[in-house]
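The following block contains the structure, expressed as structure tokens.
Selected chains only, in their assembly positions.
Naming follows writing order (A, B, C and D), and every chain is counted from residue 1.
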Amino acid sequence: MTTTSQDDARAARRPIRLFRNPMAKIASIPMILTALVVFVGGTAWTVVYSFTDSRLLPRLNFVGLDQYERLWSTRRWLISIENLAIYGICSLILTLLIGFTLAAMLDRKIRGEAVFRSIFLYPFALSFVVTGLAWQWILNPDFGLQEVVRRMGWEGFTFDPLNNPDIVMFGLLIAGLWQGTGLIMCIMLAGLRGIDEDIWKAAKVDGIGTVKTYVRIIIPMMRPVFITALVLIASGIIKLYDLVVAQTNGGPGIASEVPAKYVINYMFRAQNLGQGFAASTMMLVSVIIILVPWAYLEFGGKKRD
Amino acid sequence: AELEVTHWWTSGGEAAAVAEFADAFNGQTEHTWVDGAIAGSGGTARPIIISRIIGGDPMGATQLNHGRQAEELIEAGLLTDLTDVAEAQNWREVINPPSLLDACTYEGRIYCAPVNIHSAQWIWLSHGAFDAAGLEVPSDWNEFVAAAPTLMENGIVPLAMGQQGWQQNLAFGTITIAVAGIDAWREVSVNRNAEVAAGPEYTAVFEAVADARELARDSNVQDWNLATNMVITGQAGAQIMGDWAQGEFQIAGQVAGEDYTCLPGLGLNEIIDTGGDAFYFPVVEDAEVQAAQLELAELLVSPEVQVSFNLAKGSLPVRGDIDLSTANDCMQKGLEILAAGNVLPSGDMNLSADTQTQIEDLMAEFWSSDLPAAEAQARYVDIIASAD
Amino acid sequence: MSSVSIRNLDLSFGAVDVLKNLNLEIAEGEFLVLLGSSGCGKSTLLNCIAGLIDVSGGQIHISGRNVTWEEPSDRGIGMVFQSYALYPQMTVEGNLSFGLKNQRMPKDQIAQRVARAAEILQIEPLLKRKPGALSGGQRQRVAIGRALVREADVFLFDEPLSNLDAKLRTDLRVELKALHKQLKNTMIYVTHDQVEAMTLADRIAIMRDGKIQQLDTPSVIYGKPRNKYVADFIGSPSMNFFEGDLSAEAGSCVFEGPDFTLPLTSYEFETPQIGRRKAWLGLRPEHIVTGEAAAAADLSADTIVDIVEPMGSDTLVWVNFGGKPIRVRTDGQSDLEPGDTLRIGLQSARASIFDHQSEDRL
Amino acid sequence: MTDQSVIEPSGSKPSKRFSRGNIILYGTLIVVSMYYLLPLYVMIVTSLKGMPEIRLGNVFAPPIEITFEPWVRAWAEACTGINCDGLSRGFWNSVNILIPSVVLSIAIASVNGYALAHWKFKGSETFFTILIIGAFIPYQTMLYPIVILLREIGLMGDLAGLVLVHTVFGMPILTLLFRNYFTSIPEELFKAARVDGAGFWGIYFRIMLPMALPIFVVAIILQVTGIWNDFLFGVIYTKPETYPMTVQLNNIVNSVQGVKEYNVNMAATLLTGLVPLIIYFISGKLFVRGIAAGAVKG
């Protein structure tokens, strides 16, 4: 054969980068479009219109920060934020706690694991609307839990969270946890299954008790799992809306209002789009505040793989 | 053509009333009524309706509270101009009070068909409850307040109140007109005079509302008709609710004057407002649907349909020229007031939805907390001052 | 007195019997290696000794105490795992001291023990690092350290070196041997690497299917495997086997292979043999001599070279003999080529003969 | 020392089944299970009672007289507005919406995940990050932009539009799951297929898809749940004839006629939840496996 270095110069030409593996890029177009048009575009649109005085229909009449000023001087918004904070913190902690505890119990090689797992998971199949209704019903003071306990003899028993502004968020929490802990349990269970059994053995030889092993060794090892769970829970909390509407509709009074509901109400009922957009922009900002550290932890820390 | 009609009339009385429309439409025209009921009041339905209209895929007709809600849709050219139908049917003449049509008018053109008159300023009293407590049925708010302690002693909730902002706001409005009187009300609600809102008349109003709040302490239902049901069954002494409550009494087979009593203006100030529902017809391209829209608009205001519909719904017809002798006691009272011209324009037509939402939020909070009357008033004054 | 004594141990997972009536006596200070193919129950046995699996029957004594039902931490054992099983979020120091802290040992005593273990294992500079920042060998050292600080009577190792690369494995193996010499603890070491077994063990227990096949010193196991399984298992490259007949007459024994006959002049039988029986002859590649030595052997033959595998220090030559290719080890300087003729010599003294049926050594 | 064979075990032999730890463990699990089962129990029990019995007041009491009337009513008779044919009307609509939406959203997300795992290109991670942030945006705030978008591409009011919306909002989480899952498939397999001359789609269909069952189960479960339970998009992007079951459910539950017919509401609620529930119960184990592969690594 001939020498190779010259006549194969054609084959040796470096192809243009953009056209290498074209199928992969074509196949990613839906994703790229979604990311750019829907998420970036939609978000930008929302942010832009939050600086206008749009009412029923979006219109570009800029009013600066007026909407934000009003937003932050509205009691209902402040209460919404406060409620979300209470609900969010409690829900985050309790979901992780309960989810992990249940997973840990199921991980102890018990009989009937599949049955218990299905029981804990099935509420996740039900929508928040259904969840809200079911719990509204159970917590109904006239024929729900409270009444049943009273009939059993504790006349003074009072548990009426849905009509008590001070604890209504906990009424929501009961329902929210019921619906959401199953999935987290599943994730935790999957995480626990991924832990090297030798770690358990090592801890046992070291004479470390079960609880202590979980707290000091297993949980710190499950950081990535906790982060996944955290993201899921947090994204659910921010979106909290359906449950509130179904269970309390913000009541009693405005005691269980949440930001997403504020957004909807101002966009559609009060017909003040600008105000709704300003509120949703604030929600977005808080999402980003949450996400940036997470992204940093997830991607910034380990550049290796 | 099939005409999709969106509305949020899903309670018993309401549904029966809508059926009257649908039957008439199906019976008297070539077209078919496709029912697009969405339960959960305007809050749920409105985003859907508006999204579909601005998304370019509108329904054939839709219920909206008339007033300022639709203005922007009209401006954007999304709603059908009904002026031709209105002129042909002579709506200007027959519709009473004329303010109803004014609310449908934008720059001289008519964009909606009013279907009923609702007034909010009523209190409904349960004969059963007062009998049980051994009391006379009160004839005005003050007597009612005086009777309340006895009711409570008998385990009866004096005032039924659904725990929703709009119901609480409605009670507030009703008490305002009864207690503060029409002039003060007009200054505040129409002219947005914050000084009056801060004045003594309104102080009295807020105190009265605070009293009412105490009377409604033990009422923990959510929906308005569940509250009405408390009155029907005698669990509660009274409810402040609009005239649509009557539909519920009717369905329950109760007779005005025998089983229950209705007092317009709380028996203090016999003035009612003239809000109401109206149908709008989004602009569509299909010519057949367009025709159907116009026919429906015509039908909605036609005398027979007005009678059957309003009898079912318990509201007042929008026409002054029809005979409602079959109407019951309460409706007759309303008609008399209407005939006497003791009407106010509805808040829908005065304050923007935005401002109303804020007031609702305030009321929701006020009714379900121990917020002092003075503080609530102060916040009310702020809202009025910044209303647009 | 034996340090670890296992008596009639039974263990089953559900319906699967993994260990069957197993007996094992390990002397104090002995380095015992459990060797066996994957799945034969080595780890299971170790876990039973550690108390990490509840036995189904039998007893375990450690240092004269019956510990069959004691907690792992009370048995006076330390354990080192193949995957290290270090606590990833703790520093090396934390890893070493965690167990002690848990026993509420005074701080200064902990510090002292950790310091001593770190010194022995030469990991002082690593004490503040986390396991993630250590190399494989360093991690394994820390894992050993964790057993060390417990001052356990018995050390249990479950394939501690098999995750490491060859070079490191050699180094750590030597260190481990030195450590044993220094500490003189009883050590039980699981592996399936025979070089490790041969070099480390005082005695080796060869396991198969939950039973111990042979328990002996490395040289006995290598030189006089009790059965064909052990013979085949031990030694790399592995033993060459020939199927044939053993015919023993008074005073003279011969093995009749496929196309050769080997007089067993200097073979030591376990029990005296009479008559004729089917048998296996086993010969290790390094016990087949070549060159001048071949002539002096009990049997010598010319063979054709098939494959030559130079391995640096020595060369493995595959030659055709007895109807099949057999392995012969020659020295590293060999310049044989496939096709060459090689004279090989078989010596009965170093051969092994097994019964054809029972496969036990004759 | 003494003869060792007589030394008694110094630890106590644990009694296997009824140890204290086990009693506590199972006890806790059973109590917690009751909390999880309570609403289901209440819903079922209530749906089998007549209204008079419900008014008696004890939600937890089993029905004295079992009646299936509420179920019949919920399925075929309950009224919303003037239509009195219960949920049955919405069921097939929901199915019609569900199937294309689930299929399309999973198809697109799995291809995305596959491309992100094995065919990274410049910027692909950036788009992915945007997508993930998108998972946090409340749907409602995107309502208007989506409406405008659909109007512009002419899909407003079309079933295709609704399918598109479900695809878009399902994309972030699904893509994440698929990406993580495909990343966990050994790269060597992918390389082997490339050497074997398979292209982007060849590898996807012939190699990756057949291995992705667990994650598909997870994706299907999530999407079926999400889409079946969706109310907002379903009502905005459809017409009354094609309203999904959830709209019917909302109407039944929120149209209060006289008294709330709790039994009918409960029956309707249960009927609506039946499809996802069934899927959950039949796929339990695969779900955990899929979660393990898709959500935990990554």
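Here is the rule we go by: a contact is a pair of C-beta atoms (placed from the backbone, for glycine too) under 8 Å apart; a residue touches a chain by one contact, two chains touch by 3 or more.
Not measured: the values here are computed from a predicted model.
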*Subunit formula of the full entry, expressed with the displayed chain labels*: A x1, B x1, C x2, D x1
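Rule of thumb we're sticking to: only the chains that are shown with their structure count from here on.
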_Centre distance in Å when subunit A and subunit B are each reduced to the mean of their C-alpha atoms_ = 39
*List the centre-to-centre spacing of subunit A and subunit D in whole Å, with centres computed as mean CA coordinates.*
15
*asked:* On a C-alpha centroid basis, what's the spacing between subunit C and subunit D, in Å?
replied: 53
*Touching two or more other chains - residue numbers and ranges from subunit C*: 71, 74
*asked:* Show the residues in subunit A shared as contacts by 2 or more other chains, in ascending order.
replied: 264, 267
*Provide the residue numbers of subunit B that touch subunit A in the complex, in ascending order.*
42-43, 46-47, 50, 54, 69, 71-73, 75-76, 163-165, 220, 222, 352-354, 356-358, 361, 364-369, 379
*Taking the complex as given, what residues does subunit A use to touch subunit D?*
17, 21, 23-25, 27-28, 30-32, 34-43, 45-46, 58, 102, 105-106, 108, 110, 114, 116-131, 133-135, 137-138, 140, 142-145, 147-148, 151, 178, 182, 186-187, 189-191, 193-194, 224-225, 228, 231, 234-235, 238-239, 241-242, 260, 263-264, 267, 273, 276-277, 280, 283-284, 287-288, 290-291, 295
*For the complex, which residues does subunit B have touching subunit D?*
4, 6-7, 9-12, 15, 18-19, 22, 33-40, 44, 47-48, 51-52, 54-57, 59, 223, 225-226, 229, 248, 251-252
